[in-house]
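Complex shown without one protein chain; remaining protein chains in place.
The letters A and B name the chains in turn, as written, and every chain counts its residues from 1.
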Amino acid sequence: MINMDKFGFFIQETRTIDFDQFDGRLLKYVLDHEPSFHACLSCGGCTATCSAGNLIEFNVRKMNLLIRRGETEGLENEINKCMLCGKCILVCPRGINIRNVIMLIKKGILIFGTEKKLRPDLTYNYYA
Amino acid sequence: MHNEYFILPFKIGVAYLAIIVALRFIKWTMGLSKIDKIRIWKSILTNKSLISIREAFFEGLLHRKIFRINPVLGYMHMSLAFGWFLLIVVGHIETIVHTRSILFPFHMPIFFRYFVTDKSDVYISGVFSFTMDLLLLFVLSGVGLAYLKRLRSRFFGMRKTTNLKSGDKIALISLWLIFPLRFLAESFSAGICNNGNFLTQPAGNFFSSFLPLDNLTYPVWWAYSLSLGFFFIALPNSRYMHIPAEIFFIFLRNFGIRLKKRCNTYSLVQVYSCSRCGICLDTCQLNHADIKTTQSVYVLKSIRNKNLTDETLFNCLLCGRCQQVCPVGIELNDLRITQRIESTLQYNSSYDYLKKGEIQKADVIYFAGCMTHLTPAIIKSMKGIFTYAGINYWFMDEDKAPCCGRPLMQAGQFDAAQKLILNNQQLITLSGAKQLVVSCPICYKVFKEDYVLHDVEVKHHSEYLLELVEKNIIKSVKIPESIIYHDPCELGRGSGIYEQPRELLRKYVDIISIKDEKENSYCCGGSLANIKIQMQERDKIRNKALNEYMKYRPDFLVTSCPLCKKTFSKGSNILVYDIAEIVAKSIKTGKERVKTLKHAQEALYQTELI
Partner (left out) sequence: MKTVVIIGAGVAGVEVASQLSELGYKVALIEKSSYIGGKVAKWDHLFPNLRPASDIINSMEEKIKTGNFSVMVNTEITGGKGENGIWQLLTNNGKNFEADAVVVASGFGLFKAEKKEEYGYGIYNNVITSVDLEEKFKKGKTIKMTNGKIPERIAFIHCVGSRDEKSGNHHCSKVCCITGVKQAIELRNQIPDAEIYCFYMDLRMYGKDFEELYRTAQEKYYIQFIRGRLSEASENIDESLLIKAEDTLSGRPLKMKVDLMILLIGMEPGKETTDLGRNFKLGFDNDGFIKPRDIHLQRNLSSQEGIFLAGTCTCPMTISDTIDNARSAVIEVNNYLKNK
């Protein structure tokens, strides 16, 4: 049995991101309160410098990317590893306020939970 | 004489106010911790009470601190507070003299001119009535300024004035009416009975020429009493609760009570003590970034009205400039942190991944800090200095190190910060080191205040380097440059270290003395305590500070914080150095080194024995 932990920290039934089952509530909450998050180009600078990422598998870029794909399962355990040290914002080339994104995700998790709610009226339209 | 029912609103108001304020004081005292209660008990009969009475007089009545910062504003507060106080005191003395006894109806001094219409003892009553008229004029001038401040705050040299809620408006309007109504009432009575003096008598004569004073006087006294009554009843739930609360706060503060990390009633005492003077609005640098709704006075107001949002609470640099100038002495920074802790109580964190880590035994631990890793010139300088001075040190966070915990604390995640703190404490204790040298003032503050490190001296590298230079382990070399030293918020206002970096720097360069330095220094804008601010807004704050510095034309800027260094270098075309870099650049090498190494070891051991 291959230990799937080594291949990424979210264990999902299927590895395909299904955009038609997108739960965008958390993403919309974060983007409404921190619009600079729109500009992320996934360069990986934040993950490279991350204090927590230096000690354990904690990948800020990947976490932010998966939120933008509506994949929020397992998010709560990951987000709790952040030490809020602030190195990521000092490195980000797009000037994104990543610490605020983390704090908003923590608050969003309390509000929305992390299980996907599959309701058509909840799909997130970026341009709405 | 007419019936005396008109004094009822006043009496009801006073009774209500006295009961409510007393109950509240009791509730606040009961809510303090046990140790704090013991502190109060022990301090009540000492000279701390006398100091508090003195401070209450100078600050609560004379508003000396406000006066110093803004004379017009200070005069306004003083004329209302001190003037009213004197009116009451002199009025009571006047009544005692008149009735020749200490027992008189409670309301008599307040409505003296209504009840006492004959000037039998002309000389003494003349002196008193002159004094009372003078004091009334004094207070009226303050009321006039208050009208002006609400309409044209620029006249006061202030750019901002606070916004009002409707409950506060009732109290404000009734307060503003009290003294004009008193003036009218006393004037009307003077018009009828000639018991006025230089202010009220001419006015009374003027009014009597075209107004039917016989019919109007009694209603005006009613109005005066009503305005007093309304004010007293509205007071406990309005901003004017600050009048009793401030006095209570002064006593508690002098007894040694301070804010802790978790909210208790002491936070409420401080919240209610805010007199809404607005001085914190002007000193706040967020104004330069057009952020105008999150300053301290608004946070205190929101706490009182229980509608504090994250957007307001977390949008503050915690630079301490407002705390520095607050005339009441409210612990604004710590108050904000307690609220942030309340707001994030439900957040979880798990730092099980903080391994014990490898521990190295050494005499000195060097903790660079997260930010310093992004300004490697500082690390290289410190490493070079340690090696040159022959110090046995352990670079604790060279690789795989956790954060010190203060950014978590500033963001309100107290439990999470504690986990980090406990982990690091263990590492430090197990290494057996006697000194902990840190490069980052943010780390320095948390190591000093929240870590429990027995037998370990915590020093910022500017203090440590000063020691090394004073012991001649490093020789300083003077270079012909003039610089400006930027006080980092966390090191300066946060930890009180202003002189050591300057003493060290004077051995190398000339420091230009500037207007806004030490306690009044600017914040660079890079603070981690502000979660909500955007990068462009930080740039504006930084540019304002930089422009001020550039007016003095320094050769370069020196600071002692990696975050300040990073923030300033981003914007400027001027060089920014850290203190450690200046020391490292001038270290001499060569034969001198061998002689001083042994010397260095001995000198170090000497300090540990002391």
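By definition in this document, contacts are C-beta pairs under 8 Å (C-beta built on N, C-alpha and C of every residue); 3 or more make two chains touch, one makes a residue touch a chain.
Computed from a prediction, not measured in an experiment: that's the story for all the values here.
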Omitted-chain contact residue, chosen from A:75, A:90 or A:105: A:90
Absent-chain contact - pick from B:380, B:475, B:506 or B:553: B:380
Chain not shown, touching residues in subunit A: 8, 41-50, 53-54, 57, 59, 61-62, 87, 90-95
Residue numbers in subunit B that touch the chain omitted from display: 373-377, 379-380, 535, 566, 569-571
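Going forward, only the chains that are shown with their structure count from here on.
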Centre-to-centre distance between subunit B and subunit A (centres being mean Cα positions), rounded to whole Å: 38
Residue numbers on subunit B that touch subunit A, as the complex places them: 310-311, 314, 344, 346-351, 353-355, 370-371, 373-374, 399-403, 405, 407-408, 411, 413, 416, 420, 528, 531-536, 563, 566
Subunit B-touching residues of subunit A, taken from the complex the two chains share: 33, 36, 49, 51-52, 54-56, 76-77, 80-87, 89-91, 95, 97, 99-100, 103, 106-107, 110
